[in-house]
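All protein chains of the complex are present and in place, except for one that has been dropped.
All chains are identified by letter, namely A and B, in their written order; residue positions are counted from 1 within each chain.
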Amino acid sequence: MAEITFDGVTKIFGDNIPAVDQLSLHVAEGEFMVLVGPSGCGKTTALRMLAGLEDITAGSLSIGGTVVNNVLPKDRDVAMVFQNYALYPHMTVAQNMGFALKIRGQSKGEVARKVGEAAAILRLTEYLDRRPKALSGGQRQRVAMGRAIVRSPQAFLMDEPLSNLDAQLRVEMRLEIARIQRLLGVATVYVTHDQIEAMTMGDRVAVMRGGRLQQCDTPQDLYDHPKNDFVAGFMGSPPMNLLRVGLETTDAGVALALGSQRLAIPASYATSHHLPRVDGPGVVFGVRPEDVEVRDGSSADSLTTRVERREALGAEILVHLSLVDVGGDNAIVVNDSGAVVARPTKLVAKMGPRSGVSVGDHLDVRLNPDHFHFFDADSGLSLRRGV
Amino acid sequence: MTTVLTPPTESGSHKEPPPLKPPPRRIGRWVLFGAMIVVAVIMLYPFFVMGVTSLKSESQFLSGGGFSWLSWSSLTSVIPVGQEVLSSTIVCSSSIFIILCVGLPAGFAFSKLRFRLSTVVFLVIVSAMMVPLQAILMPEFVNVTKLGLTGGYTGAILVYAALGTPFSVFLFTTYFRGVPDELIEAGIVDGLGYFGALWRLVLPIAVPAIATVTVLQFIQIWDDLLVGLLFIQNTSDRPITVGLAVLAAGRTTSIPELMAGSIISALPAMLVYLGFQRYLVKGLTMGIDR
Partner (left out) sequence: MSTTVTTTAAPVFAPKVRRMTLKRRRQFAGVVFALPAIALVVCFIGIPIGQAVYYSFTQWNGATSTWIGPSTWTQAFHNTNLWTALRNNGLLLLTVPFALALPLGIAVLLHQRVAGWRIFRSIYFLPTAISWVVLGLVAERFFAYQGTLNSIIHALGFSHVSTNMLGYQSEALIALGITFIFTMIGTNTMLFLTGLATLDPSLEEAARIDGAGRWRIFRSITLPHLSRFVQLAFVMTVIALFSALFSLIFVMTGGGPGYATTTMEFLIYETGFNQGDFGTAALYGLILFVITGIVGVVQLRLIGSNE
């Protein structure tokens, strides 16, 4: 068991565009680290460099305190679970799981014992003599896990191991993998594009985009305090509402200019955030759908909206709202107070299953003032102080 | 890979598509059936001729009537069938062994271990498939003779191996392209080197491709005349196809005996064909069926 350190690790393929750019990341012993991001963000390349399957262009990568840039995969003592499992089709489950041990010259008895143990953990004991072809998707996935487990390696590397499973099985295996990892306490780097997997499985989550690390934090911190608008929009389903708005001074203090409506910002944000000056370039304002609440009657901290669409998900309803121009009657989208408002002012709200809203209704909504997010309009970085 | 592995002919896992037409009228069915019978008769004609003719003596053949085992009993004294079948077997198996030993690693290299210029080299080797032996026959013959390889089987084996290699490289490369890269990478992470991966992963996975190459090359080499005729100088080392052709061209051997010899020569290739039909189809359509 060991810790893993990426220090300025860079990978440039032939086209000179870095696939991974200056990645610095530390995975502690026994930690479950999730690399998450959209496709092409460099997460898989980072994992493959860790496995030794890709050369490292620059920077240093160490496992257990030893730089492994020039160490072959087989000498790194890491085990990898591939997206398509890559089970050896000509071997039985037991042979698949014991293969690495056999290569390393362990005795037959030893191999059989370790395979037996791993199979018990994974509930594969009765399938040991089958070929991969005769297994279901979930079983194959478990064999791929087993192949990693038997080696008791320094680290587990997993490349989207659940993406080939159906939704229900994925939920099951999510818990299963997390359980096994906690049981074995082996440092794990887990790559996925699914932010739900990232949230539920990781001790910490590293969000990547375009080869660069955006933020690495515990799932809750990531959710509550995203460092930039990308992370804010990527984590959470449905994603955070992000509106590009201007700031204005009103009688009650600083307010957001949402079309013709004004929303007061609690004074505390002026101290906790580097808010830009009033009438300046504006900010990107973020609020999560669950922080949009329905109110009776309008007030200074509420907005008047119209229901455009509703998606009933059973346990909750997603309501798509557009801000109503208070002056006009049925204006759907309020726009253009200068060049400040770039997006159509729309909000998604998460509501209880019994909330009887229907399309066309006019709703007054309150945005929970404890959970406002502000990002720089240009760089997208969070304006929170001390970040 | 799946289309390559399970061609639509025989494999159990592949469902036959349902019949194309709605149940046709009964008369149409019978016409169809009749046409198929006619074609079958034509295609079976050579076997019929061989069988019937071989069961006649020379005089019966000339007069047309009667049957006897005479041609079969005198066969070995006219054609050294045993020796020739043995020669064919040696030449076939040795050439195929070389073709496999050379083609499989090369296919692995061209599909999974790409190196500088590997695509160009691959294309050059594959285009060698189009070079007929006759085009380079003279220099080839002189080279092999000068190297002293026409005495035994060596020359013929090497020429067959060289002629079969481009196809086998092509087939193995196509086959391995269908194998996910991750399989090899899993082996590398598990502790294999590339030589180990070749021996312990690639070779076992390639069994269907090996079968295809073997079947196709067996029929090709067993049935070939030109190489055996020119590159095996000792008359006593002749493969059976060459032996038959030379006797036939000489126009002095009795036809029934030639036909009996033909049956002997045709049997191994037919058995291989009937046993491994689907590999043959697979090889023929490699690279075009999806």
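Operating definition for what follows: contacts are C-beta pairs under 8 Å (C-beta built on N, C-alpha and C of every residue); 3 or more make two chains touch, one makes a residue touch a chain.
This structure is a prediction, so every number in the text was calculated from the model and none was measured.
Touch with the chain omitted from the figure is made, among A:73, A:161, A:246 or A:380, by A:73.
Of the candidate positions B:92, B:106 or B:179, contact with the unshown chain belongs to B:106.
The omitted chain makes contact with chain B at the following residues, 3, 7-9, 16-22, 29, 32-33, 35-36, 39-40, 42-47, 49-50, 53, 62, 98, 101-103, 105-106, 108-110, 113-116, 118, 121, 123-143, 145, 158-159, 161-163, 165-166, 169, 188, 191, 193-195, 198, 219, 222-226, 230, 241, 244-245, 248-249, 255, 258-259, 262, 265-266, 269-270, 272-274, 277, 280-281, 284-285, 287-290. The set of chain A residues touching the chain not shown comprises 2, 52-53, 55, 63-64, 66, 68, 70-77, 104, 152, 154.
Throughout what follows, only the chains that are shown with their structure count from here on.
If you average the Cα atoms of chain A and of chain B, the two centres end up 56 Å apart.
Contacts from chain B toward chain A in the complex involve residues 180, 182-183, 185-193, 196, 201, 204-205, 207.
Touching chain B in their complex are the following residues of chain A: 51-53, 73-74, 78-80, 82-84, 86-90, 99-100, 103-104, 147.
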